[in-house]
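I am attaching a structure below and will ask some questions about it afterwards.
Only a single protein chain was left out; the remaining protein chains are all shown in position.
Each chain gets a letter, A and B, in the order it is written, and its residues are counted from 1.
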Amino acid sequence: MSPLILILLLPFLSFVISGLWGRKYLKNLAGILSTTTVLASFVISVTTAYRYFFVDGKVAGKFVAQYPVDFKWLEFTPDLSIHLGILIDPISVMMLLVVTFISLMVHIYSLGYMKGEERYATYYSFLSLFTFSMLGLVVATNIFQTYIFWELVGVSSFLLIGFYYSKPSAVAASKKAFIVTRFADLGFLAGILILSYYSGSLEFKDIIARYTDSSSPHLQAAISSSFLGVSALSWGLVLVFIGGAGKSAMFPLHVWLPDAMEGPTPVSALIHAATMVVAGVYLVARLFPVYAISCPAALHVVAVVGVFSSAFAALIACTQTDIKRVLAYSTMSQIGFMMFALGVSGYGGEAGLGYMASMFHLFTHAIFKALLFLCAGTVIHFVHSNEIKDMGGLKKSLPITHIAFLLACLAISGIPPFSGFFSKEEILTAAYHHDKLIFWVAVVTAGLTSFYMFRLFFSIFYRGEENTHAQSHHGEGTSSMLAPQIILAFGSVLAGLIPFGKFVTSDGVGLEAHTDWNFSLLPIALSSTGILFAIYFFMKDNDKAEVLASKFGSVYISLKRKLYIDEIYEFVTKRIIFNLIAQPAAWFDKNIVDGFINTIGKATQVFSLTTSVWQSGKVQAYSAWLLAGTLVVLIMCLYYLQLL
Amino acid sequence: MNSIPLIHFLIVSTALFFIGVYGFFTRRNMITMLMSIELILNSVNINFVAFNKYLHPESNDGLFFSLFIIAIAAAEAAVAIAIIINLYRTHSTIDVEDANEMKL
Partner (left out) sequence: MMDASVISFYVISAFLLTFGLMAVTAKKIFRSAIWLLFSLVGIASLYFWMDLQFLAAVQIIVYIGGIVVLIIFSIFLTQDSGSALPRAIKSRKIGAALLSVFGFGIIATLLARTAFIETTTPMDVEMKTIGFKMLSLGGDGYALPFELVSILLLAAMIGCIVIAVKNIPGKP
């Protein structure tokens, strides 16, 4: 068995050990154990990446997929079986690096952040479970294995969001996350079934091969059969995308992400910023050849949903006052970027720029978004509140966090030479060459991004006097909390310089991406304008922002209320589904189904009561029945013998 | 003897049998039930001797059967009376309606 299996097994072992014995025996050692296992996984991932990208990954100038582990788990027929395995190709290696690295940073950060927590070992066992599940998802060789680990990731997320289970809001949030993503997974499962039915296999390589070869009978069958005017292939791909949209918090399945901020902040950094929420993007990227070559209509759906979610989230983020919620909507917006970058991409060569840009943005976003959340965690730890109004003037008290936050904001705003600039610029280039409308919406969204991020930055660190009361408190944070922030800050600055196109492209052939400065002037200008607006409104303590908000009136209020999407969902479920469907079903179950069983029971009771009379214990009754029975038998015999 | 056909004997004995049966089903006192049983046994006796006399007069089997039945009926009546007396001592009643459980 290839040593690559250790990447998955080590976190799983940590989960089992911490989960079973952590509470009683390991206590604080659980953190060390988990961190060590993730560190080991990270080291193995780095060596794998080095080996794949630089030594033996390329065959004839093109990166091809390798299958170091492939195990047939369940066989239905000789042609159809479920495998479990490890797939090594450019995006899975990239994801291995991202997941293990960010997980390692979060593990180290939690050593300081969660110290003193009573359920410390449980927390680390859940983190290990999540790491295991996410790693299993990214290296899946077939779509069913993806689904298995998809659900596992959902469970880990549920456990971690609801970690503070004594808080009702946390419990509600974890339930909401699980239910919304589960609902989306219904679509995912339907998509899996459709795609595997027509292609005859669950393996990614088979699905891609059979659906992209225009002469294959599988493709013909999938295109020709249609339901409600849409071909089966389109249905399958769109349904799979719906599953991805649930996990990636695309509109309208985004409602769980802001509420998921009830979990501990390191959890938000790991799951809801860097890794789990990009699972949907990863899924589309996995099946990208099928989307791009055989079903451009589905790809267009992806693009539209992505750009709409992106703009939607950016607008709402401008009004939110909870630091973590701003970051949550920011995540949704950036993932929208990744989604529509895939949506505007073609396959192969220059046309595949969008794909490469999307994956690059995934990489850089993981780094600076995790950094933003960890800094937010430090700030929250310092002022013991999530609200912006409780912060302000923290520049002197939290110097390292201040610099790190600034670097991350510059990265996310797309200011050169930080990492975000390179990835965003390539996304905008791809959009420009494909669909102008999407391009303009994306550019405006990018401007809004820098506005609300710097609004957050200035509100925390500048506006108002120094926060003196908190100064007597503990310092900025322990070294275990600051070290990951520093490392990630370096990453945010330098990651943009990686020549990503050489490694990850839609068809495996290296792509040379060059920066077109003329083109980039517009986005840079808009981002800078956003920063200037933020300085104007938020750097000094004033009420200019409130004046502007009241001018916008109802628009501002509805944005602040997240455009009432939650209320709509609640209306649909409570009034319509519960009353019209659930209540009658419950009535039916209680009265008719239960009633039927109760009637059977009652009938048996009545029957037994009637027949128990025969067991009266009275001799005369017995003998009377004896005589009667004998006479009856006698008559029957006489009839039979024809004597009567 | 042959002026009465066999069938008349049999009717008489059957009637006596079913009178005994009626008494057995209806009576509440155990001793009266015993009396009904004696009637039944006697009807059987009549049957035996009638068949013996009319169908097989060369042998005496029916007669001996009846003799033995009478002897055995006497023994049985004695044992039944003993049981009834015992029951009367423990329950102070010999109403058959009350004796419907195995427990004391």
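Observations on the structure shown:
One rule holds in what follows: a contact is a pair of C-beta atoms (placed from the backbone, for glycine too) under 8 Å apart; a residue touches a chain by one contact, two chains touch by 3 or more.
Source: prediction; values computed, not measured.
Listed for chain A, the residues touching the missing chain in the whole complex are 620, 624, 627-628, 631, 634-635, 638, 643-644.
In the full complex, chain B touches the omitted chain through residues 1-8, 10-12, 14-16, 18-23, 25-29, 31-32, 34-36, 38-39, 42, 45-46, 49-50, 52-55, 57-60, 63-64, 66-68, 70-79, 81-86, 88-89, 94-95.
Heads up, the rule we're going with is that only the chains that are shown with their structure count from here on.
We define each chain's centre as the mean of its Cα atoms; on that basis chain A and chain B are separated by 94 Å.
Only residues 616-620, 623-624, 627 of chain A touch chain B when the two sit together in their complex. Against chain A, in their complex, chain B makes its touches with residues 21, 24-26, 33, 96-97, 99-102.
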